[in-house]
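A single protein chain has been omitted from the complex, and every remaining protein chain is retained in its original position.
Letters A, B and C mark the chains in the order given here, with residues in each chain numbered from 1 onward.
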Amino acid sequence: MSIEIKLDKRIASVEILKQFENLLEIKVDDKIYQVDLMHNDEGIFSILVNGRSFNIELVPQSKPKHYTAYTLYDSYDLEVIDAESRYLRNRTGGAQMLSENSITSPMPGKVVKIPVSVGDEVKKGDTLITISAMKMESEYKSPIDGKIAIIHVAEGSTVDANQVLIEIEKII
Amino acid sequence: MSIEIKLDKRIASVEILKQFENLLEIKVDDKIYQVDLMHNDEGIFSILVNGRSFNIELVPQSKPKHYTAYTLYDSYDLEVIDAESRYLRNRTGGAQMLSENSITSPMPGKVVKIPVSVGDEVKKGDTLITISAMKMESEYKSPIDGKIAIIHVAEGSTVDANQVLIEIEKII
Amino acid sequence: MKKIIKILIANRGEIAVRIMRTCREMGISTVAVFSDADRTSMHVRYADEAYHIGASPSSESYLNADKIIEVAKKCNADAIHPGYGFLSENAAFSRKCDENGIIFIGPKPEVIEQMGDKISARLTMIAAGVPVVPGTTESVKTEKEAIDTIMEIGLPVMVKASAGGGGKGMRLITEEKDITSLVRSARSEAKSSFGNDSVYIEKYISSPHHIEFQVLGDKHGNFLHLFERECSVQRRHQKMIEETPSPLMTPELRKKMGEYAVEAARAVNYTGAGTIEFLVDNDLNFYFLEMNTRLQVEHPITERVTGIDLVKQQILIAEGQPLKFNQEQLKQTGHAIECRIYAEDTDNNFMPNPGKIYNITQPLGLGVRTDGYVYEGYEIPIYYDSMISKLIVWAENRSEAIERMKRALYEYKITGVKTSIKFLERIMDTPDFRNGNYDTNFIEKNKEQLLLASKCTENCEDMVIIATYIEYLDQLNIAQTSKEMYPAKNRWKKYTYQKNFERL
Partner (left out) sequence: MKKIIKILIANRGEIAVRIMRTCREMGISTVAVFSDADRTSMHVRYADEAYHIGASPSSESYLNADKIIEVAKKCNADAIHPGYGFLSENAAFSRKCDENGIIFIGPKPEVIEQMGDKISARLTMIAAGVPVVPGTTESVKTEKEAIDTIMEIGLPVMVKASAGGGGKGMRLITEEKDITSLVRSARSEAKSSFGNDSVYIEKYISSPHHIEFQVLGDKHGNFLHLFERECSVQRRHQKMIEETPSPLMTPELRKKMGEYAVEAARAVNYTGAGTIEFLVDNDLNFYFLEMNTRLQVEHPITERVTGIDLVKQQILIAEGQPLKFNQEQLKQTGHAIECRIYAEDTDNNFMPNPGKIYNITQPLGLGVRTDGYVYEGYEIPIYYDSMISKLIVWAENRSEAIERMKRALYEYKITGVKTSIKFLERIMDTPDFRNGNYDTNFIEKNKEQLLLASKCTENCEDMVIIATYIEYLDQLNIAQTSKEMYPAKNRWKKYTYQKNFERL
C-alpha cells in the first residue's frame, strides 16, 4: 500500500516495490526509481540514483509527521499523510478556518506590546501585537476586519515558533 | 546511597547531597563540590566549579556501564559499579583468569594468519595470530607457555575491538 | 608596561570565542561571563573560567558594567576585552575599568566619547580637515527639533542614533508624510538599544559605496592604517558581505583615503584598533561617516590580506608595547571576502530565525576560515544578534576568491534554522557582484535575482519525498521496538525494511 506525502502544494504517492538492504526500487507517483539509499539517526540521507549523488537532511518539526528537508539548494516543508492523519484531518476540518483568523508567531521571541484587548473591534491591517527577537521588532497585523476573541499571551512573555498568539472573530 | 565508580585503578564513591536543577552539591570520596553541570545526549558535559570551566565528553563502550571520558588533555576508562555489577563480579570471579590466558584484539581488524592449531604446544612469545588494520600488520604472541585451547576466529575473518581471539591452556 | 596574563571577555558569540583563541595563542588565561540564556554557549565552554552575570536580556547581563567589573576583580583579571557591540563603545565602562585598575582593551574614555557621539566626531573631523557628509553638527534631542531640522536640510535624510551603530536606531526618510513616524521609531529603537534617544540628521547620499579603513594607534604616538574594506553589500543597513581590496579602489585613492584615516586617528590620539568609515560616491568623492572605536565584525578580511592578528595587536597595545611594524612594511596580498551568516529568513524580509541547530557541516580546505560559535544541538537565543558565523575566504585574486566563496557556501550546511547561506550564494552569482560594480543599493537593485529560489529538478523533489518516506518508516520502527541505548553503535542504517513494508 502506498503512503501520501505532501511537499509544498504537491501531494505525491510513494510505494516501495522491491528492496534488498539499502537498494530500493521505489515508485513516486508514476515514476519508478532504483535508488541506493543510506541514512542515519540524525536524518542525513545519501541517495545515489543512476550515479547522481543527492544529499538530503530531514529535520523533524514539532508537529508529528511534519519535516523540513534541506537539499543543497533549497529547503522544503513536508508532511506524511497516513491513515491516522487522514482521520484527524477529517475530524478537525475547521482548524484551517481558525488559522486564517489568528496570528501565529513565525519564530521564537518575546512579546513586547499588545495594543488591543479582548472584545476590541479591529480593522484588517491594524497592529495587534509586537514581537521582538534578536534585537529586531516585528509588528503583526490583523488579517481581517473583526473582533479580538482570545489573547493567548501577555506582554513580556516568551513565545515559541508557530504558537497561536491572538484569535480574531469575524463580525457577521 | 552512594555509587562506586572505577577510574583506572581508583575506585571512588560518589553521592549527591543537594540539587537544584543543574546546580549540584556532590561528594566524591571525602571532598564536597558545588558544581553547575550541564550535559546533553551526546555525552558532552560542561561543568563549572568555582568558576573553572571543565569540558568532558563521555563515550559509552560496548560493555554496559563502561565509558571512556575525554578531557582536554587526557582520556580515561571508567566503570560504574552498582549493585548489579557487584553481583555479576562475584559470580564470574574466574573471568579475570581467563583473560590472562587469551589473546584479545585491541582494535577492529582482519585476521591475516593463524600459524597454530588447536592442541599445539606453544612457548611464551610465540606468534599466535597476525591481525591487519589500516595497512599495518600486528603480531600477537602467547602470554604463557601452554597449549592452544580454542581458536575463535579464522584466517580472513574480520574482528571487533576487544574480541577474544585465541585461548591458551596452561600445561600443569 | 604591564604584561597581561588574564583577560575577561565582556561579550558572547563568535567574537568572544575569536578573542579567546588569540589569548590562548599568547598564553593568556581567559574568563567568560554569561547570561541565563548562555550557560551552554560556546564561549562558556571555551574559556578557562566562566561566571554567571545575570538574566538573558543584555540590559541585565552583558550591559551590566558593574557586575562585569565585580567579576573581573573577583577573578583577578588584568584586562577586559569588550569585543564589539554591548559595552565596547561605552565610555563610562571604559572609565570604570580605569578606576578599578583594570586595563580596558580599547581607546581612552574621552576618545570613545568624542568619536562615539556622532556629532562631536563630525566636529573633530571637520577640525582635522577630513571631509564629512553635510548634516547637523549638533545632537537633536526632541522630536520637534528633529522634524524642524529635517525640513531645513531637505529630504532625503538619514536619522541616526547619536550613540549608535550597527544599523540600530537608523531610518532613511524620503517622504514628508513619514517624517514623524520614522523619527519616533528611530528614537525609540535608539533608546532601547543604547539607552539614549538622541539622534542626528545627515543628508542622504543615495547609493554610495561604504568603504572603511582599519587603523591602529599605540601609546607611543605611532599611527598606521591596514588598508580598506568594501562594505557596500547591506540589508536593513547591516553589512552582509565585505571584501578587501575594494573593487572600486585605485592606488591613488587608497593612498589619499588612508592618509585621511591616519589623520583622523592622530587627531584624537587614538590607541588600539579602530575603523574610519567613509561614504564614497561614484565620482570617488569621499566623506567621513563615523569612527568605530573598537574591533569591527569584518576585521578578519584585513587579517587575511595583511597577515596581522588584530586582536593580538589590541592586546599588545593595551600592554603599552609599541607597534612592531610601520606603514611601509604592510602589504595587501591577494583578495579576501567575508560573508556573514545570519539566522534569518531571507525570503521573508530577513526576519530573524532563532531556534535549535540540528546539524552543521563546516566548510574546510584551502583558503577558508570560519569564525562561528554555534554547534549541533545549540539553541540560538532570542535575545541577541542573529549573526551566527562568519565565513572568510582568501585567494590570489578576486575572481578566484568569489569561486572559493561559492564553494565554501555550497559546503556550509546548517539545518534546524533558516540562514542567509543560500542568499549569499546567489549574490556570488550576480553579474553586478562578479564585476565589482555595486554600491549600498546592491541588494535592492538585484532583488529579483536574489530572491529567485534555485530550481530543484523534479528528480530531486522526488528524492526528498523518498527520504521522508523512509524516515517515516524508520520512526514507526523506533516507536515499536526499543531504541539502542548507545547511539554510537547505530548511526548509518543498512537494515531490512521488509518487516515494515508488509505491515503497510
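In this text, a contact is a pair of C-beta atoms (placed from the backbone, for glycine too) under 8 Å apart; a residue touches a chain by one contact, two chains touch by 3 or more.
Please read all numbers here as calculations on a predicted model, not as lab measurements.
Touched by the hidden chain within the whole complex are the displayed chains A, B, C. From the options C:Thr22, C:Thr136, C:Thr149 or C:Thr468, the residue with contact to the unseen chain in the full assembly is C:Thr22. When the full complex is taken into account, the listed residue touching the unshown chain is C:Thr361, out of C:Ser207, C:Asn222, C:Thr361 or C:Thr430. Among C:Lys191, C:Arg266 or C:Arg369, only C:Arg369 touches the chain left out of the display. Residues of subunit B that touch the chain left out of the display are 1, 3, 5, 7, 10, 12, 14, 16, 19, 21-22, 24, 26, 28, 31, 33, 35, 37-45, 47, 49, 52, 54, 56-60, 65, 67-76, 78, 80, 82, 106-110, 132-138, 158, 161.
Where subunit C meets the missing chain, the touching residues are 17-18, 21-22, 24-27, 40, 300, 303, 307-309, 333-334, 356, 358, 361-362, 364-372, 375-379, 396, 400, 403-404, 406-407, 410-411, 416, 475, 478-479, 483, 485, 488-489, 491-492.
The missing chain lies against subunit A, touching residues 22, 36, 38, 40-42, 46, 48, 51-53, 55, 59-60, 62, 64.
We take it that only the chains that are shown with their structure count from here on.
Centre-to-centre separation of subunit A and subunit C, using mean CA positions: 31 Å. Distance between subunit B and subunit C, defined via averaged C-alpha coordinates, is recorded as 47 Å. Contact with two or more other chains is made by no residue of subunit A.
Within subunit C, contacts with two or more other chains are made by residues 487.
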